[in-house]
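Here the complex is missing a single protein chain, while all its other protein chains stay put.
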Amino acid sequence: MNELSRWTLALGAATFVAASSHAAHAADSVVIGDIDDMSGVYADVEGAGGVEAINMAIADFGGTVLGRKITVLSADHQNKPDIGASKFREWADQQGVNLVLGGSNTGVSIAMAKVAAVKKVPFIVIGAGGASLTNEDCTAYSVHYVYDTTALANGTATAMVNAGNKTWFYLTADYAFGTQLQDAAAKVVEAHGGRNLGAVRVPLGAADFSSFLLQAQASGAQVLGLANAGTDFSNSLKAANEFGITRTMKPAALLAFLTDIHSLGLKTAQGLYLTTAWYWDLDEQTRAFAGRFFARIKRQPTMDQAGAYSATLTYLKAVKAAATTDADRVMAQLKKEKINDMFTQGGYIRADGAMIHQMYVMQVKTPQESKYPWDYYKVVRKMSGEEAFGPLTGRCPLAPK
Amino acid sequence: MRATIVLYVLLGLLALSLPWLGVYPVFLMKLLCFAMFACAYNLLLGFGRMLSFGHAAFFGFAAYVTSWLITAHGAGPATAALCGMAVAALLGVVIGGLAIRRRGIYFAMITLALGQLVYFVCLEAPFTGGENGLQGVPRGTLFGLLPLRSDRVMYYLVLAAFVAVFMFIRRVVHSPFGHVLRAIRENETRAISLGYDINRYKLLAFVLSAALSGLAGSLNSLVLGFATLSDVQQSASGEVILMTLLGGTGTFFGPVVGAAIVITLQEYLSDVVGGWVTAIIGVIFVACVLSFRRGIVGEIEALRLRRTRPGAAGPAAHA
Partner (left out) sequence: MSTILGIPVPVILGQLTLGLVNGSFYALLSLGLAVIFGLMGVVNFAHGAFYTLGAFAALLGLQHLGINYWVALLLAPLAVGLLGVLVERLLLRHLYGLDPLYGLLLTFGLALIVEGSLHQVFGASGQSYPVPESLSGALNLHFMFLPLYRAWVILASVVVCFSTWFVIERTRLGATLRAATENAPLLQAFGVNVPLLVAATYGGGVALAALAGVLASPVVLVNSHMGTELVIVVFAVVVIGGMGSILGAIVSGLVLGVVEGFTKVIYPEASNIVVFVIMALVLILRPAGLFGRE
C-alpha cells in the first residue's frame, strides 16, 4: 500500500480523535434528557410539546435545584429501539445525564429501561403504554408515569362491554404496546361476560388499513377494538368509516389522545369511549396550566404533555428532599412521597414503578354538545388509581404480591 | 519498506490508545464493526465487481442469530458470534446461488429483493421480537475467562477481530483465488475461455463476503447489546455501499476510511443538522458517483501513480 494513503489514514484518525473527544457536560449541572418520538406517529402526543412542558416545570420549580443549573437535552428516537437505547447510553456515558424522560413507544421504552438499569439512571416513562414496563420488564430505576395498558382496558373495555357490546375483534399495532393492549382488553372483555373473536396485526405506521379492516368485518364481531395509537388510530378509524365498517361494528378507542380527536373532528369521533389520565378542562388548576401551554404551543396539552410537566416537577422535588442526585437515593425518595400537583392529587409511585393515580373514562361529545374549541370530552366515570391499575401482579421481581 | 512497518506500528499504537485519549469506546467499536462490514462488502464489489444491494441481510440476520443464541439459549459470546457468521454464510449460499444466475444490474436487483425478503422474515419471525428487536443482550465472558462488560475490554476484542478480518481479506485477494476473481472482474469471457468455472468463484466470493459481513453484525450486536430491524433494513445496505464507494472500491483501506467518515458524520452531524443527515449523505453519494468514482483512497493512489509514472491511469489495488 502506498505511503500517501497511509498518512492520510493516520491524519484522518487523528482528526477524528480530536473531533470525538469533545468535552462533556458541565459537571455541576443537573442534566435532564428527553428521548421521544419527535417526528413520527406519536410526535403530536408528546414530542416537542413535551419538551416545552419539561421546561415549564423547571421554570416553575425555580430553575435550579441544590444550587445547580438544570440543563435539558432532547433527542428523537424515531420509534427505533436501537436509536433510543444508544442515545440513552451515550448520554449516560458522556453527558452525565441524571434523569431521562420520554418513551412514547413501548418497544423503545423497554430497550431504554434496560439501559437505565445498567447505567443506573432514573428513567420516567411518559408516553409508552405497555404494562410490562412494571411487570416483566420492570427495573429498579424506571417509573411508569401516565397510563398503562391495564388502566386503559379497565376503563374503556369495561365501559363498552357493560353497555352491551359483547363480541370483540382487534386491529392491533404489531409491537409490544399493541399486543399488550389487546391482551389487557381481551381479559377485561372475558371477565365481563364478553367474547374475543380474533385479531389482526398491523405494522406500526401502516399506510393503508383496508385489507386488515376487511378481515375484521368478516369476523362478525360487534366491536372493532383498535389496539393502536396516534396517527395509526386516526387513520384506521377514518378508513373504517370509508369502508362502511362502522355501519356494522362499533369502534373501541383503546388509546386515544386529545390530538387524535382534534384531527379526526367531532363528526367522526363522537360517541367514542376512551380512558385518559388527565384532561385540560377538568378544574381550575388544569385550565391554568393548559392556558400557559396553549400560549406557547397553540394546542391544548395532552395527558402525556401534562405528565411530562408533573414528572419533571416530582423528580426535582425528590432531588431537593433527598439533597442529592444519587440515583438510588432519589428513587427511594420518589417511592416515598405522595404527588400533589395539577396532574394528580394523592398519586404515588408503587414498588414496581407504576405511578398510581386516578383515571377518567370519557365519552367524546357530539358536535352539538361542544361549546368552545377543544371542548371534546365529558366525564363518564372517575376510577381510583387502585381500580384502574389493578393490584400488584407479582410478575415484577421488585414487587412480589 | 521500513517506512511501511513504522506506519503500521504507529497506526496500531493509535488504535490501541484511543480509548485512553477520551474517545467514546462504543462509538469506536461501532465504527470498527462497520469498517469490517465495508471491507467484507468491498471483497465483493471492489474485487469481484458484483454490486449487491441487500448486504444488510447478512449483517443483520447474523446479529439476530447471535443475540437470540445469547438471550434464549445462554450461549457464550464467541460461540454465538461464530454461529452468527456461519448462518450468514449459509444465507450467502442461498441468496448468492439465486443472484449469480444473472449479471450486473439484474444481480443487484435480485439481491435487493432478497434482502427485503430477509427484512420481512425478521419482522414476522417469532424469535426476532418484531418491531422491538432483541434487547438487553449481555456480553457475557469470553471462553468463560474474560468478562466483556467493560467497554474498554470489549474494544480491544473488537479491534483484534477487525485486524484479523482485514489481514484475512488481504490474504484472500493476493491468493490464487483472488487473482482469478480479479481476472473475472476484468474480462469474464476470457476467464471462461481459460477454463475457469466462473460461477463457482463468484459464489465463493459472495459467501465469504456474506460470512464476514455476518461476523461484523454479530460483533455489533454484542457491542450495543441489541439486534433490531435497523440492522436488516434497506438503508443499512445503502450505507455500506456508500462507505465502500466513498472510501474507494478495490482498495484495502478505502472501506475503512469510508466507514469512518460515514459513521462520524452520522454521529456528530446529526447533532448539528438533525434530520438533514440522510439528504446530505445522498448528496455525497451523488457527488461520488459523478466525479469521485475512485473514492478517497482510490484518488490518492491514482495521484501517486500519475506522479511516479506519468501517463499511467487507473488505481492499482495493491497494498
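In order of appearance the chains are A and B, and numbering begins at 1 in each one.
As a working rule, contacts are C-beta pairs under 8 Å (C-beta built on N, C-alpha and C of every residue); 3 or more make two chains touch, one makes a residue touch a chain.
Remember, predicted model here, so these are calculated numbers, not experimental data.
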| item | value |
| --- | --- |
| From A:Lys120, A:Lys187 or A:Lys238, residue that would touch the chain that is not displayed | A:Lys238 |
| Options B:Met109, B:Leu142 or B:Leu203, residue touching the unrepresented chain | B:Met109 |
| Those residues of chain B which, in the complete complex, touch the missing chain | 51, 98, 101-102, 104-106, 108-110, 112-114, 116-117, 120-121, 123-124, 234, 238, 241, 245, 274-286, 288-290, 293 |
| Missing-partner contacts on chain A, residue numbers | 39-41, 43-44, 78, 200, 205, 207-208, 210-211, 214-215, 217-218, 230-231, 235, 238, 242-244 |
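Here is the rule we use: only the chains that are shown with their structure count from here on.
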| item | value |
| --- | --- |
| Centre-of-Cα separation between chain B and chain A, whole angstrom | 37 |
| Chain B to chain A touching residues, read off their complex | 3-4, 7, 10-11, 14-15, 18, 21-24, 26-27, 123, 130-133, 135-136, 151, 224-226, 228-231, 251-253, 256-257, 260-261, 264, 267-268, 274-275, 296-297, 300-301, 303-304, 318-319 |
| Complex interface listing, chain A residues touching chain B | 1-10, 12-14, 16-17, 19-21, 39, 76, 80-83, 85-86, 89-90, 93-94, 106-107, 110-111, 114, 174-176, 203-204 |
